[in-house]
Structures are given as structure tokens and as C-alpha cells.
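Note that this complex is displayed minus one protein chain, with the remaining chains in position.
Labels A and B are assigned to the chains in the order they are written; within every chain, residues are numbered from 1.
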Amino acid sequence: MATETEQLESLVNRRYEHGFVTDIATESLPPGLDEDVVRAISARKNEPEWLLEWRLQAYRQWLEMEEPEWAHVHYPKIDYNAISYFAAPKSDEDRPKSLDEVDPKLLETYDKLGIPLHERARLAGVAVDAVFDSVSVATTFKEKLSEAGVIFCSFSEAVVEHPELVKKYLGSVVPRRDNFFAALNSAVFSDGSFVYIPKGVRCPMELSTYFRINAANTGQFERTLVVADEGSYVSYLEGCTAPMRDENQLHAAVVELVAMEDAEIKYSTVQNWYPGDEEGKGGIYNFVTKRGDCRGANSKISWTQVETGSAITWKYPSCLLRGANSVGEFYSVAVTNNLQQADTGTKMIHIGPNTSSTIVSKGISAGRAQQAYRGLVKVMPQAKGARNHTQCDSLLIGKDCGAHTFPYMEIRNPSAKVEHEATTSKISANQLFYCRQRGISEEDAVNMIVNGFCKEVFKELPMEFAVEAQALLNVSLEGAVG
Amino acid sequence: MLDIKDLKARVAGNDILNGLSLSVQAGEVHAIMGPNGSGKSTLAQVVAGHDDYEVTGGSVTFKDKDLLELEPEDRAREGIFLGFQYPVEIPGVNNAYLLKAAMNARREHRGEGEIDSFEFLKLAREKMAALGMDPKFLNRGVNEGFSGGEKKRNEILQMAMLEPELAILDETDSGLDIDALKAVAAGVNALRSPERAIVLVTHYQRLLDYIEPDFVHVLSQGRIVRSGDKTLALELEEKGYDWVREAANA
Partner (left out) sequence: MSRLSDDKLREIVARFPTTRDEDWKYTDLSQARDIASRWLDEKPATAASALQDDAAAITSTIDAAWLVIADGVLQTTQAPDGVSVDRVDDIPVGDSALAEFNAALVRDGIRIRVSGQVERPIGLLLLDSAEQTSVAQAYVEVEFQNGASGELIEYHVSRGDADQYANTIVTLHVSDAAIASHVRIQDRGRNHLQTSKTRVSLGKDARFSSASFDLGGGMVRNDIDIDIANTGAEVSFDGLYLAGDGQHLDNHTRVDHRVGPATSRQEYRGILNGRCRCVWNGKAIVHEGADGTDADQANHNLLLSEKAEIDAKPELEIYTDDVKCSHGTTVGQLDETALFYLRTRGLDRTAAMQVLTHAFAAGLVSRVPVEAARGAVSALIERRLEELAVTIEEDPS
């Protein structure tokens, strides 16, 4: 507790700190999307024929789909032909063989981001895969992981090195035509991370990916696939940042998790894409599909997310609870300030017997931001003994923001026990005065109260991330009270 | 130390303080008594700087500074502590965290370094033991789910840790059983010193059996209508507040 306190105290309020642009030669495809672009991406990555075919089918399906409009967000129509679907640092031609060969400018970027890529990584015991624009740049700790039999590499590498695994699991949780953005991703995904934990292995360290969009006018479409085989365990962290640019940039990722019998996956995200400026100019459109499949009995998938960035967030990390006694969890803190919009939540689909799920969602809305929690708890007819508890709290700061909840409960089995609670509150004047009377500034008091509000979720995050998350929250809410 | 001159204040459009004057010197303990609605709590809130209370006249200086110009947190950092009648619950924020943040805010203001975590815990445990508080309280949310007595002890703990120069304790005795009252009184007495002033705001004389005041003031309709030594409190106990009201109106 003491260290947490100290680390917190050392964090002063900052503006969006990750908004620098790295001056580095990039190679990218011209804007626009057609089958040739899909072919070009696939060719660039020396992909096998089956994968190209898979992409092309996804592209054709995408053409027939419509962009969803049901979310509680508003934005001008996206011109999908104005986006470049591939950008890579030039050095990709002769990919670095080790960290020493990585362009020092890139390393510097990660340094600025505070990514423990180098020595710090070793100290922290975190293995990092960093995705810069569309290409995976470096994966640390490869050797140590491979000793344990863990595969942790870029998606492109996995396609070459472990095609049978990729072929088996790709699209098995999020089918190509699952939704508009997933279909787009399936057609043009450029890179991402691949993780395979073999039977009975407890991954010896936290795995981590940092995503960064650097180039202008590009979309980022990464694809992450995590497979935890029987009786294995893995904790996976992802972080994201992007430079400040006046244009909106699209990020449409797909994350698929597969947990076999007795396996557990803990997936944590700190999302800090550029949110746009105070007037809502610029920022990332974060339209992401994340889904975990508890395929085996007694498996567990736990999503923890701290969403502070992005101009618009559209994201519902979900769990398919297929295996008997499988467990799904969703812990979320979402902060929207200024003109940010977020429509986020989860889906818990109870399929197997005695499955249980927990949802804790903490939404904080300030400025003129609009935030919605959208969730589905579905208990299928065969899901005997399903349990769900949902707690959904909103904190409003200021008169011009909005906080909304749209929870769906669809119960098809009478043995289900489902509970949903939601509250809405604001920071009370009495709480603020009490803190100030103890000598704490108004801004610190707000941060303190907000962090207290989010505690249930932060405690689910690994320590380093929890501290980063709290700091981010403070940055995001800067100027929200005054 | 604290100089209040002809203070007038209102809340929600109602005049509550109507020209109150009071002077408190270092080392003194003052008791402010009065019936409900006489303005006791308003006085405490105004000195601490609550926004809801609008000062419409008079002056308040603390250590020769114009207190009314200062934000609540700056008054606290200058050394004013308000023990709340109704301590506020702040869910999720743990007691230790608030306490440490408050101590460091004060230390920084004085140009001192941050308190060492180890030292902080040691100090907190000592003070808690003296107040008969379970050290587990440190890790609970601020006043979250505390009983009335626990909240009041927690206020005294904060005071003991922050070592203010002026402590204003608003109805600190209300809702306490006799053991809690004794513990709270012992905590306050331990803080009595020549450098420190204490103002007790209370409805009943009971607290004064345990904390002996140097001066007793009686408030009625937003003014001090009578001042004296501790015998005034006993007299009040015996004759009731009507006696004062009559005296004030006479």
C-alpha cells in the first residue's frame, strides 16, 4: 500500500504525454481499399495461399455489410478509401534479428512511452511485443519463453512458423463476418501478437504488447490470438498510444482468446489512444472486437480494461462460456472527457452448465463527453445453474456530460441467477470540502475520489499497470472540475 | 491567533451569523455553546471556508492573515483543522491514503519533505492505539461504513496526525457512548499545548467534564451573548438555554 501511495504521489498531472511523432522512414501503401490492396498486404508478408484466400473472402463479405449505427456515438461517415491500410518502418525489409539491430529511434520512442523494452523489461519480468503502426517490431524474452514451450511472437511470424496453430484458431472465436469492423480487420490485418501456452504450462512472466499508431492517415488493424491449452495460465497486457494529429484515425483490431480445459487467461488493457483535443478535433476511432472462448471445462477468461483514450470507443470484450463451470469476468474503467464518446461493455454468453460471470463497470464522464455501458448477459436453454452478477456504476462530473446504461438480460433457463445493479452519482460537494479541509487541493481530491470509485477494477490489474492506469485517469480528467 | 470581528454570514439566503466577534490565543481552549440553530456549526464551517456559507460582513484573521481570502485547503495547510459533525464517507479511498496525502500537503506547504512511509505507519499505529482504534481502520475506505463513534475517533486521529495550530471540533461529542467520549477527550487533551488553540463546539456540558475549557461562550441568534469561564457551562446546564435567551433579549 505504501509503495502504491508513493508511486501515485510522484505522478503529477500531465497533458497527453504520448503525442509525439517519431521521425522515421516508413513505407506504406497508398490510401484505398480493393482486392489488390488485400493481395499486396498478404504478399508483403509472404503469406500462404490459404490466408490470402481467407482475407479475400473477408473482404468480399465486408463489402456486403453495413457499418453499425446502433451505438450511442456520433461521427461523420468514414471514407474507407481515404485510409492507408499498411504502413511499416522502412527497416522492415531486413527485419532486425535482435534488439541491438532495432532502429535506435524506434527504441527511443518506446523509451518515451515508458515501455520496459530493454533492461527495464528484464527487471520487470515482462516480455514485450511492440507493434508500431502495422508491424511488430521486436519481441523480447523470446528464449526464456521458448524454454517453457511458450510461443510469443508477432502474428506474421506465427503465420510462417506455426501455420497449423494459426490455421486452427484464426477466426474460430470471432468469425470473419462477425461484424463490420471484424470483417474489415480480417481482410487487411497487418500484424499483431500470437501467443500459445502449451498444456500444463504456467507462463513464467507477464506477456505484453504495446501498440502505437505513428504514421498519418493510416489505420491500424492488428490481430491478436491467444491460445491457452489445457491446464495452462497466462496473463497478457496490452497498452496503446498514438500521436496527436488533427485527423481522426481508425483502429479496428480483433482479439481472439481460446481457453481450453482448466486453462486461464487474464487479459488486461490500458487504452490511451489519442482522444482528440478539447474541441474534439482529431483522435482515434477505436472500433475493436474482443472475444474470449472458454472452450474447455473449468476454464476462465478475465478481461480488465482501463479506457481513457480515443475519440470514440466501440468495444465489448466478451466471453463465450462453453465449458462446464467456466468463468468469465469483465472489469472496466472507462473515462471520457471533453468531447470523447464511448459505447463499451461486455457480453457474457452462458452456454455450458454451471457457468458464472462477473461484470464490474465503472464509467466516469466529464466535460461534454457521452458514455454508454452496453452489456448482454445471455443464458442459453441448456446452461443450467448459470450465475451472473453485474455492477455498473457511473460517476458524472459536470452538467454537460452524459452517462447511459443499456444492459440486456436474456434468460432462457429457469435455474439462472442473474443480478444487475446500477447507480449514478456525482462527486459530492461535501466529499470535496472534506478533502480540502484536510489540506488537499481540489484537483487532487477529485483524482482521489475517482480512483477510489475505480478501486474494484484497479485491483484486478498487475501492479505496474495499476499505477499507470491511475496516473492516466488523472491526466484524462485534467480540467474536468474547476 | 484567531481573530473574528463582527462576522456576518448567511446560508441559502438566511442570515445565520449576525456580528460575531471572538478572539482565540495560542494555548487556549474555548468552548462555544448554544441551542440548535444558534450558528455554532455555521461558525465552524465559515472558518474552514465552506462554499455554501456566504460571508456578508466582518473579518476573520488567522496568524495575522486574512482567512477569508484563502481557499479551504490553504487554510488547512496554514494549520486549521475542522473536526466534522458529520464526517464524510469517501468510498474506495483508504484512510491511510487520505491521511498521508493530507500530512504531505501540510509538510510541503511548510517546505518540509514528504513523510517517510515507515515513520508514517509507526506514528499512525501509535496514535490509533492511544485512541483505542483497530489498525485495520487504516486500510478501510474513509469513514466508509463506520459507526458514529468510529467516525468521531477517526476525526481525532486525523487531528492528532496533522497537529494543527487551531482545531475546531464541531459537536465531536454527539453520538458517543461514555467510553468513546473518554477516548476522544483523552485524544484532545493530549494535544493541548502552549502553541495550539482548541475550539470546542458543543450543545452539552458533558464534554467539558473531560476537556476543561479556559473560556466558555454562549451563542444565540448568531452572536456571542455571554462569555465566562467553565462555571458558565455548569450554570447553563442547570438553567437551560432559555435563561441565556432571556438574558440576551433583556
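Criterion: a residue touches a chain if its C-beta (ideal position, glycine included) is under 8 Å from a C-beta of that chain, and two chains touch if they have at least 3 such contacts.
This one's a predicted model, so the numbers in the text were calculated from it and none came from an experiment.
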{"item": "Omitted chain's touching partners, listed by label", "value": "A"}
{"item": "Per the touch definition above, residue among A:P31, A:P198 or A:P407 touching the missing chain", "value": "A:P407"}
{"item": "Given A:S28, A:T358 or A:T424, the one touching the chain that is not displayed", "value": "A:T424"}
{"item": "Residue touching the undisplayed chain, where the options are A:V227, A:A259, A:A416 or A:L472", "value": "A:A416"}
{"item": "Chain A, residues in touch with the chain not shown (by the definition above)", "value": "70, 394, 396-426"}
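Definition applied: only the chains that are shown with their structure count from here on.
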{"item": "Geometric centre distance via CA averages, chain B-chain A, whole Å", "value": "48"}
{"item": "Residue numbers on chain A that touch chain B, as the complex places them", "value": "1-3, 5-6, 9, 428-431, 433-442, 444, 448-449, 451-456"}
{"item": "Footprint of chain A on chain B - complex, ascending", "value": "48-52, 71-73, 75-77, 81-82, 84, 87-94, 96-98, 100-102, 104-106, 109, 114, 117-118, 120-121, 139, 141-142, 158, 162"}
